[in-house]
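Only a single protein chain was left out; the remaining protein chains are all shown in position.
Order of writing sets the labels: A and B. Residues in every chain begin at 1.
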Amino acid sequence: MPDTLRLAFAIAAKDIRLELRSRTALLSAIVFSALVLVVFNFARDPTALAAIDLAPSVLWITFAFGAVIALNRAFYVERENAALDGILMAPVPRSALYVGKLLANLAFVGVVEAVALPLFVLFFNVSMGHALPGILGVTALATVGFVAVGTIFSAMVVRTRFAELMLPVLLLPFMVPPLVGAVQVTARLLAGRPLSEMEGWLRLLTAYDVVFVTLCILVFPAVVDE
Amino acid sequence: MTPDLSAARRTIRGGLALMTLGLLAAAGVYILALYYTPIEARQGLAQKIFYVHAPAAWGALVAFSVVGLASILYLWLHDERLDLFAASSAEVGVAFSMVMLTTGPIWGKTVWGTWWTWDARLTLTLFLFFLFVAYLALRAAVPDRGERARFSAVVGIMGLVLVPFIHLSVYLFRTLHPQPVLLKPSAPSMPPEMLRTLLSGMGAFTLLYLGFVMVRYGIACAANVRGGSSNAV
Partner (left out) sequence: MTAPADAPLLEGRGLTRAFGALQALRGVDLAVRGGELVAIAGPNGAGKTTLLRILAGLMRPTAGEVMVRGQRLTRSEPGPRRAIGLLSHQTFLYDDLTPAENLQFAAQLYGLPDAAAAVRIALDEVGLSARAATPVRHLSRGLLQRAAIARALLHRPDILLLDEPFTGLDAPAAERFRSLLRAQLAAGRALVLVSHHLAEVWALATRVAVLADGRWALELDRPGDLAAFHARYGELVDA
């Protein structure tokens, strides 16, 4: 395994171990997502709109907000005792640091989504059966996109005064293309539409992922190196 | 007076000159628009907002491209002036996008009865506005100059790359959700007088953009030299 990848996995493993020890960020993100779902449930008028029409939007807004909460922690742990300096001093390529953080964040957001999805099915009485593999697929695709951008922004905002506020302000415009694509595909999957109707959106999602992961790897050194 | 300060003052003076020129040109365009350009058949007098609306959008787009370009150059050359220039452009850009975003709904409501439509140009400018705001908010939150410049440059570049994806999203959205036929007369079918007024409007706003940015950049440079943070960008 090339050095960079091995280092990335080491960094991701360290982050996961840390989060399993303290569990604070993960739990708050999960609870937050559950609360959002509950609010959505009470906020709508069951007679006016069928659940199935709202479902994709509700699901993805929940995922998006949960992700923002989870992403805030990414570089926060590196602030204590200047741990980030310890990594930057070592012979670690900056791309390895970024990919490691990205993998750890994907794991965390993945857990939040894995909890939110069944809750969503439960609260909104949405039958997913046939569409489940597709929905899992599009979830993975869209999540990579906004976690990639969120990872880099969380590295920046951790050094600002109002970090929790700055992250959504920066990140939400960038979340729109993956979100819109994900909602469109999810809606069509739930309605059992043919794949041809989703092609354009899937291509958008894939292109977004490829372009932004690459771009983030390229600009990440400018964020962490003085 | 130190050399840097006098250069800054020259930039401000030049900028003010361009600004005055731009304002005169804009005034000229409005006279053109109101008195010499024919009234559009379907929309009536309200359509004339277009001659402010479209050039403002153009100005915002120019400002955004400059921010993106200056950001790339900054990460390459590490010249602090590029960072100050990008930030000045962002401040002017946010103003232009606000003009566009206020004239748009006024026009829409007057002519079609809706405040907002998710058409390509409005949506894009809305996103430019949000990106400008995010850029400027980040700058305000980072006290260290080197860090501020680096972070802003990264956001500028990422914003630039985001724009085509916004475009694509809107395009996909609209082809699958046909919208009522709307807004501006498209260029080929525009009578020559309208086109001329539109282009003059764009020229006037370009002058205004340059003037505003130069003044702001000059002020930021001067603040930089003096080491204060009140007029810093």
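In this text, contacts are C-beta pairs under 8 Å (C-beta built on N, C-alpha and C of every residue); 3 or more make two chains touch, one makes a residue touch a chain.
Everything quoted here is computed from the prediction, not taken from an experiment.
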For chain B, residues in touch with the removed chain: 4, 80, 145-146, 224-225, 227
Touching residues (missing chain, whole complex) on chain A: 3, 6-7, 10, 14, 17-18, 21-22, 77, 80-83, 85-94, 221, 225-226
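Methods note: only the chains that are shown with their structure count from here on.
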Centre-to-centre distance between chain B and chain A (centres being mean Cα positions), rounded to whole Å: 31
Residue numbers on chain A that touch chain B, as the complex places them: 149, 152, 156-157, 159-162, 166, 169-170, 172-174, 176-177, 180-181, 184, 197, 200-201, 204, 207-208, 211-212, 215-216, 219, 222-223, 226
Chain B residues touching chain A - in the complex, by the definition given at the top: 75, 127, 130-131, 133-134, 137-138, 141-142, 146-147, 150-151, 153-155, 157-159, 161-162, 165-166, 168-169, 172-173, 176
